[in-house]
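Submitted below is the structure of interest, expressed as structure tokens.
One protein chain is absent from this view; the other protein chains keep their places.
Here the chain labels run A, B, C, D and E in written order, and each chain numbers its own residues starting at 1.
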Amino acid sequence: QVKVQIAVANAQELLQRMTDKCFRKCIGKPGGSLDNSEQKCIAMCMDRYMDAWNTVSRAYNSRLQRERANM
Amino acid sequence: QVKVQIAVANAQELLQRMTDKCFRKCIGKPGGSLDNSEQKCIAMCMDRYMDAWNTVSRAYNSRLQRERANM
Amino acid sequence: QVKVQIAVANAQELLQRMTDKCFRKCIGKPGGSLDNSEQKCIAMCMDRYMDAWNTVSRAYNSRLQRERANM
Amino acid sequence: MAELGETGEAELQCLVEAEQQKAHHFIELCWDKCVEKPGNRLDSRTENCLSSCVDRFIDTTLAITSGLPG
Amino acid sequence: MAELGETGEAELQCLVEAEQQKAHHFIELCWDKCVEKPGNRLDSRTENCLSSCVDRFIDTTLAITSGLPG
Partner (left out) sequence: MAELGETGEAELQCLVEAEQQKAHHFIELCWDKCVEKPGNRLDSRTENCLSSCVDRFIDTTLAITSGLPG
């Protein structure tokens, strides 16, 4: 149950940071609605952010393992 | 009593964020004292920040109501 | 024992903020290793950050004392 | 009004605080996007920008969460 | 020194932490304003800028809170 709580909190923080980064990157001056190019940018940004998250997590874990092997 | 605590915490956070934003906007390289134009800028920034806070809160509340009406 | 806990937490936060600032200042596009000039920059940045921390703390404490004397 | 128990109070506090954190988050983000130089009054362009900023941010949140499974 | 009770310890901790958060906040803000490229030593111009930055930030805080009712 603790693990579930942690996973939920983690996913929420990931989503919140992703929303922030993609909003800052994709929306210039906010207008009356999300136009087509903004919507596409957000969809793409969201996919790339998840890719980047995976790359960063992999790099971190492999570094942890190398450091442990050197001890 | 809980409500009072929340209101106080909320006002403190508002003031702190306002001070930060207005300091960053109004003070270039910090000198020996706040000069006249910096003082005016801060007074104005503070008023506009409160206006902006009210606008943002109104927009958020009206969106919440529209979303609820659509459910 | 409380004091020790506070001192440790404080030092950790100082180190974390210093690492962040110096990483942002000294590393452009991250490459395959820290090159010589990046290493020098980090060593220097770390020393200057500690100097700046001392200057800021001194300025804050002397202001506190002036404010108290004026009360 | 019935008195809140300890748990009820804590939950209420969490809820209200979460809402207020959202408002603080909006002002942080939208102030940077919309206000360049604070003037004598909030002109209508800046005011529209601030309102739209809140709405577009919520749109973005909804777009992102609707793309999720579940 | 008298021993602190549990409450006293927690209060002391809160107080000291609040002060230290201020120092962390100042360094964050003033480092960005005053230090461009870290050099061999902190030159006097940067040092003055850092001290002034703390003082002007406190001035700003006082200006803002003195404009409040109460």
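By our rule, contacts are C-beta pairs under 8 Å (C-beta built on N, C-alpha and C of every residue); 3 or more make two chains touch, one makes a residue touch a chain.
Just so it is clear, the model here is predicted, and its values are computed rather than measured.
Chemist: Of the residues in chain C, which ones touch the absent chain?
Modeler: Chain C touches the chain not shown through residues 15, 18-20, 22-24, 26-27, 29-34, 38-39, 42-43, 46.
Chemist: So that we can see where the missing chain sits, which residues of chain A does it touch?
Modeler: Where chain A meets the chain not shown: residues 2-3, 5-6, 9-10, 13-14, 17, 21-22, 25, 41, 44-45, 47-49, 51-53, 55-60, 63.
To be clear about the criterion, only the chains that are shown with their structure count from here on.
Chemist: Give me the chains shared as neighbours by chain C and chain D.
Modeler: Intersection of chain C and chain D contact lists gives nothing.
Chemist: Of the other chains, whose C-alpha centre is the longest way from the centre of chain D?
Modeler: Farthest chain from chain D, going by C-alpha centroids: C.
Chemist: If you average the CA coordinates per chain, which chain's centre is most distant from that of chain E?
Modeler: When every chain centre is compared against chain E, the largest gap points to A.
Chemist: Can you give the whole-Å distance between the Cα centres of chain B and chain D?
Modeler: Here chain B and chain D have centroids separated by 13 Å.
Chemist: Could you put a whole-Å number on the gap between the CA centroids of chain A and chain E?
Modeler: Measuring from centre to centre gives 32 Å for this pair.
Chemist: What are the residues of chain C that contact at least two other chains?
Modeler: Not one residue in chain C touches at least two other chains.
Chemist: What are the residues of chain D that contact at least two other chains?
Modeler: Within chain D, residues 30, 34, 53, 55 contact more than one other chain.
Chemist: If you go through all the chains, which pairs of them touch?
Modeler: Contacting pairs: A-D, B-D, B-E, C-E.
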